[in-house]
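The complex appears here without one of its protein chains, the remainder shown in place.
By letter and in written order, the chains are A and B; residue numbering begins at 1 in each of them.
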Amino acid sequence: MQQLTEIRWHARAGQGAVTAAKVVAETALAADQYLQAMPEYGPERMGAPIKAFTRISTTPIEIHCNIENPHIVIVLDDSLLDVVDVAEGLTDDGVIIINTCTPPEQVRAALNVPESVRVACVDASGIALDTIKRDIPNTPMVGALIKVAGVVDMKVFKSLLAKNLSKKFGQEMIDANWASVDRAYEEVTVA
Amino acid sequence: MAEQKLVATTGNALVAEAFRQIRPDVVAAYPITPQSSIVEDIAKHVASGRVHTNYVTTESEHSAMSACIGASAAGARVATATCGPGLAMMWEMLYIASGMRLPIVMANTNRALSAPINIHCDHSDVMGARDSSWITLFAETAQEAYDNTIMAVRIAEHPDVLLPVMSCLDGFITTHAVDRACMLDDETVAEFVGEYVPVNALLDTENPSSHGNFSGLGGLYFEFKAQQRAAMARASSVVAEVGERFAAISGRSFGMVEGWGMEDAETAIVVIGSSAGNVRHVARQLRAKGQKVGVLKIRCFRPFPVEEIRSALRGLKAIAVLDRSDSFGAEGGPLYLEIRSALYDLQERPPVVNYVYGLGGADVKLDLIERVYSDLSGIAVDAVEPAPLTYLGIR
Partner (left out) sequence: MKWDISRAGEWKAKDFPIACVIPTVGNSDDYDVGGWRSERPVREDDVCTQCLLCWIFCPDSSVVLDGEKVVAFDYEHCKGCGICAKECPTNPKFGRKAIEMISEGCELPGVK
C-alpha cells in the first residue's frame, strides 16, 4: 500500500462531507496508521459548495495544508460538476467517486479526465432516501469508497459509524445507515 | 512512563480534555470562533460532572479575563480560552493578570484580526499581546497543544514564576483538524500538575492580604515591572525543567526551540506553529536531494530563547524567518526583528531574510516553502543580495 493517501471531498454544506471526512480518517487509527481530516471553512451556510480533506498514511503526517493533488476525489452532489473543477489536480492513477444517477461513461465524458483515472458513480442520494429516509449521502459514499479504492476497512467504518450515531439515535438508525453503506458498496459502477 | 490512550480527534477537543484533566477551580470564558468548541466542551464536561469546575459565562472577553483575575486572586486555579478579536478585547486585562502575578492558563486559538473580517489563522492576535508579560507557548500539532496546556499549569504556578501562560494553537488548522494524538490518563495529569497552593489568596481569611494596590507617581510601579522581568527570566529554566518532567511521563520531549537538520545545515527556516510541519516536510525532500537545509521551530516565544536560537543559527550561510503576522511600518515581522536582534552579537552575522505568510489563513502550500529554500540557496551559494520583506505567495 502506498504511504500516503489523500482524499478531497466536494459537497454542499449540510450533506455531511465534513463528518464523513473525519470518520474515514478515524478508521485509520484501528490499523495504527496516521490520519488528518479537516474542512475548508468558509462562510458556512446550507447549500454552499464546500471542500473537506482526509489524509491517511503509514508514516506520521506533518504537513498542514489543503490537498491539491488528491488520489481520491469524492463528490457528494453532482450539481457541483458545473460549478467546481472537481478533478483539479487529481493524480493520473486517481479515482473520482460521484453521487449521481448518471452512468459513469457519461460522467467521464463530461469530466474530461485522462484514461487512467477511474470514474465511479453511485446513486447515494437515492440509497440514502430508501434506507435512512433522508438525503444525507455521506455514509453510502463511504460504502462506494470502500468498494472502489479500499483505504477504509468496512468493519472498522461500520463500528465507528454506530458509535457516532448512537450518541443521538437508536439501533434502527444504525441499521439503516449500515444498509446504505452495503447497498452503495454493491451498486457503485466504475468506468 | 505512564500508559497513554491513542485518539483521533481535533486540537480543540484535546485542549478541552487537557483542561478537564488539570481540574481548574474556575473557567470564565466567552465563545469565539475558532476557540468555541474548547469552551463548549469544557461546559459539557462540567455539566456531565466529569470535572468539578465552576464554569462562568461572561458577556465579553474583557469580562471573562476580569472574572479569571478575580477568581485567581481569590486563590483558585483558573483556565480560559480565546482568540483573535477576543484576545484583543482582553488586552487591558492581560496586563492586569500578569501584573498581579496570577498563574492563569489560557488557550489561544490563533486567529487573524479584522478588517477585512476573517476567522482564520494567523498570529496577529498573539503578537499584539507579546509584551504583556504572559509566557507564550506555540503548538505545531494537536498533540503539542495538549501537552503545552498541561505543562502551562506547572510553569505558571511555579513559585519562581507566577505569571500567566498562553498556550497557542493555530486556528482551524490545528483546532478543527482531526489528528492522531496520545492522551495521558487523568491520574497521571492530576499528579503532574499537583495541588495548587496559591500565594496571597484573598479567600485565605487566616492570612488576609490586600491586592490591586495603587502604586502611582513616586510609588513603586517601576520596581514591580522589574520584578516581572526577573520572573520572566527565571521562567526560562522553569519551562525547560517542566518540559523534562513532562517528557519523563509522556515520552514526548519539549524544547524551547526544536531544530531539524540543524547540526550541519547551511541554510534554515525559522518558523512558529503548524507551518513548521510543512517546512520540515519540504526540508526532508531537499535533504534527500543532498541540500543541507534545516528547520528551527520556536515553541516558546516568551520568554524568548535567545541563547538557544543563537547557538542553533550560528555559522549558517542564510536564514529565512517566517512571520504569520506583520508589524506594519517596522523593518519586518515581529519574529524576524527578534531573531535578527538575537544574532546581532555574533562575530559573524548570517544574512536573515523575512517572509510574511499565511495571513488570514492563506494556505501554506509546499511550493511556497520550496521557494524560500531556493531563495536561501541563492543567497548562500550564488551570493544573491538578500531581498527585503516578502509577502510569500501574494498575488
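Here is the rule we use: a residue touches a chain if its C-beta (ideal position, glycine included) is under 8 Å from a C-beta of that chain, and two chains touch if they have at least 3 such contacts.
Please read all numbers here as calculations on a predicted model, not as lab measurements.
A.B. asks: Mind giving the shown chains that are in contact with the missing chain?
C.D. replies: Those shown chains that the absent chain touches are B.
A.B. asks: Using the document's definition of touch, tell me which of B:226, B:248, B:330 or B:346 contacts the absent chain.
C.D. replies: B:226
A.B. asks: Out of B:57, B:200, B:327 or B:390, which is the one that touches the chain we can't see?
C.D. replies: Final answer for the missing-chain contact: B:200.
A.B. asks: Touch as defined at the start, partner being the missing chain; which of B:23, B:45 or B:101 qualifies?
C.D. replies: Final answer for the missing-chain contact: B:101.
A.B. asks: Looking at the whole complex, which of B:49, B:116 or B:208 touches the chain that is not displayed?
C.D. replies: Result: among the candidates, B:208 touches the missing chain.
A.B. asks: What chain B residues would touch the chain not displayed?
C.D. replies: Residues of chain B in touch with the missing chain: 99-102, 162, 199-200, 207-213, 215, 220, 222-224, 226-227, 230.
Note that only the chains that are shown with their structure count from here on.
A.B. asks: Whole-Å distance, chain A centre to chain B centre, using C-alpha means?
C.D. replies: That gives a centre separation of 35 Å.
A.B. asks: Taking the touch rule as given, give the residues of chain B at its contact with chain A in the complex, in rising order.
C.D. replies: 6-8, 34, 119-120, 170, 172-174, 176-180, 274-275, 277-278, 280-281, 363-366
A.B. asks: Over in the complex, which chain A residues touch chain B? Could you list them?
C.D. replies: Touch list, chain A to chain B: 22, 25-26, 28-29, 34-39, 41, 61-66, 68.
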